[in-house]
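Here the complex is missing one protein chain, while the rest keep their positions.
Chain lettering (A and B) follows the sequence in which the chains are written, and residue indices restart at 1 in each chain.
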Amino acid sequence: MTTAQTSPPAVARPALAAGRAPHRRAPRVPGTARLIAAILVILAFVSPIYLTVVNAFKPERDIVSDPAAPPIHPTLSNLSTALSRPDHLLQLGLRNSVITVVCSVLLLIPLGSAFSFYISRRRTRLRAAILALLAAGLMIPPQVVLLPTIHILTLAGLDHTYLGLILSNVGGGYLSFAVFVYVGFMRAIPEEIVEAARIDGAGGLRIWWKIIMPLVRPATATVAIFLSLWIWNDFLNPLFILGPLQGQTITTGLYLSVGQFQMNYGQLFGIMFLAGVIPVAGYLVMQKQFIAGLTAGSTK
Amino acid sequence: MKSRSRWLRDVRNDLGLRLIAATALLLYVIFIVVPVLMSLHSSFTDENPLQSGSNFIGLANYRTMVHDGELHATVLYTLALALAVTVVANVVGIAFAVLLNRSKLSYRVLRTVAFLPQVVSGVIVGFVWKTILTEDGLLNNALTRLHLVKEPVDWLGTPHMAQLSVGIVVAWVLSGFTTVVYLAALQNIPPELYDASSIDGATSRQQFRMITLRLVAPATTISVTISLITVLKLYDVITVLTSGGPANATESTAQYIVKLAFTSDRFGYASAVAMGLLLLSAVIALSVTSFLRRREIDL
């Protein structure tokens, strides 16, 4: 989410030690006590998420009487109310978010990796300068480029279109992130591999696609996962670039329709639960790669 | 002759790759480089989104910034928030990482759970926390029920409390992230180091200071930089949680820019402030990164 849609877990290198088990030392605190402490601390930490989940399945009366209790009289009515809204907030929002995320990421990965491959092959001053220019994109606040981007899109006839939103995602700070991750990985690939392929007569495109891409699969996983998450949770670009007429992404849809209502807790938590469940499910499925990606970023 | 034909072949062979790379660069130029230059240009004009023309007014917008009390307040709050959130999120991150750095399944599950705040969008985070923090919200409900407080706490109702509450929420979000970054770093510390120091009679506190903190230094660099940058461009959480209120107390500079441009119709001035924020972010990011990198080596 907020974590800087453009911030990199720094220069990456192939993940070596992602899942290595730490060595067991003689525990100074007894194991069970420590585990219980850990569980309590983490549960308190994620209590807002816990509240969202349990209350999405509780009748209003139970939420008010004890918000923290598990659903004793479980109900699906909050979820069905959320899904049967006349504006189809969730269905349309989720669909639009999927379109935006999938198209953006499918474009960002080949563009980012091919660019990184090209730029990391030879170290010249020009290429270093271009790389520095791209790195700068990581810290540009999106508010700085927002209105000019809209002007450019308007002139090209792409204002408030999905294509416009997707292209501005692809060209914006996200590309910087992809390049940053890929360059780190690609510099670690021995030059000989590329040379050998060249001698065999393979062209640049072929080498990149057939040889390099399989080698940097962890980088692709990192880029795909993080960019999907950030683009899914993006707020400012869809709010301004897409606007209200082409339908909302789930994030802006929530903001625009939940705001000012007297909405009871059950309805609110029902909507929040359904809106949040896709990225969370995605994260739970992909968490191995997710954490590996972070590990790749944080070890040098 | 021969080398020339090979060069030709290389160019032909690389044409596709070059084309894709050039496309990527072109898109970046269109959506980052050109917009930044356009913003820079607007910052010297009195551009107003409701009017068509604009006049060049030199440095007037930048001079206005010097006397703009609301701007100063937002910058001050943004910087204080960035500093406080970065410190809290990183301390919590290290603490959680040390706590969870065990290989048992139960700990792995906890690790997964601890990252969740980072996965959920800022809009959802804002709404859920707002429900928790309002006057008769879930937190006050719980606190009064447990007789921990006599009267509901004004979590979002006074400027100072609202500023604090925003800080807590943002630190909460970032702590999920820092925990995972530090965990990853901890797992790369060779266990032999701890064994050796145990034999040398080091206490666990000494071990934490001498080994753990030093070896997670690269993770600190990343984690601190990302925390800072995140807060400097923070928009969605605050917009949903407090809309910058009460009395603009929780307005971030990023929000102020959007407000100037889109509510007050002062696009030229908004661009000047945006340039200021860009400069501030760059200076902070670069100096913090280089400081932390030097520290990595020193340690």
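List of remarks:
By definition in this document, a contact is a pair of C-beta atoms (placed from the backbone, for glycine too) under 8 Å apart; a residue touches a chain by one contact, two chains touch by 3 or more.
One rule holds in what follows: contacts and distances are computed from a predicted model.
Considering only "ABC transporter substrate-binding protein", "Membrane dipeptidase", "Response regulator" or "NADH-quinone oxidoreductase subunit J", the record for the omitted chain gives "ABC transporter substrate-binding protein", by its UniProt protein name. Of B:34, B:83 or B:193, it is B:34 that touches the chain left out of the display. Touching the chain that is not shown, out of B:112, B:144 or B:158: B:158 (per the contact rule at the top).
Which of A:34, A:88 or A:151 touches the hidden chain is settled by the complete complex: it is A:151. What chain B contributes to its contact with the hidden chain is residues 23, 26-27, 29-30, 34, 37-38, 41-42, 48-51, 69, 133-136, 151-152, 154-159, 243, 245-248, 259, 261-267. Chain A meets the missing chain through residues 86-87, 147-148, 150-161, 163, 167, 240-241, 243-246, 255-257, 259-262.
FYI, only the chains that are shown with their structure count from here on.
Chain B contributes residues 10, 12-18, 20-21, 23-25, 27-36, 38-39, 42, 49, 96, 99-104, 106-107, 110-125, 127-129, 131-132, 138, 141-142, 170, 172-175, 177, 180-189, 191-192, 194-195, 198, 204, 218-219, 221-223, 225-226, 229-230, 232-237, 239-240, 254, 257-258, 261, 267, 270-271, 274-275, 277-278, 281-282, 285 to its touches with chain A in the complex. Those residues of chain A that touch chain B in the complex are listed here as 1-4, 7, 9-10, 16-25, 28, 34-35, 37-39, 41-42, 45-46, 48-49, 51-52, 64, 67-68, 110-112, 114-115, 117-119, 130, 133-134, 136-149, 151-152, 167-168, 170-173, 175-176, 179, 202-205, 208, 229, 232-233, 235-236, 250-252, 254-255, 258, 265, 268-269, 272, 275-276, 279-280, 283-284, 287, 290-291, 294-295, 297-300.
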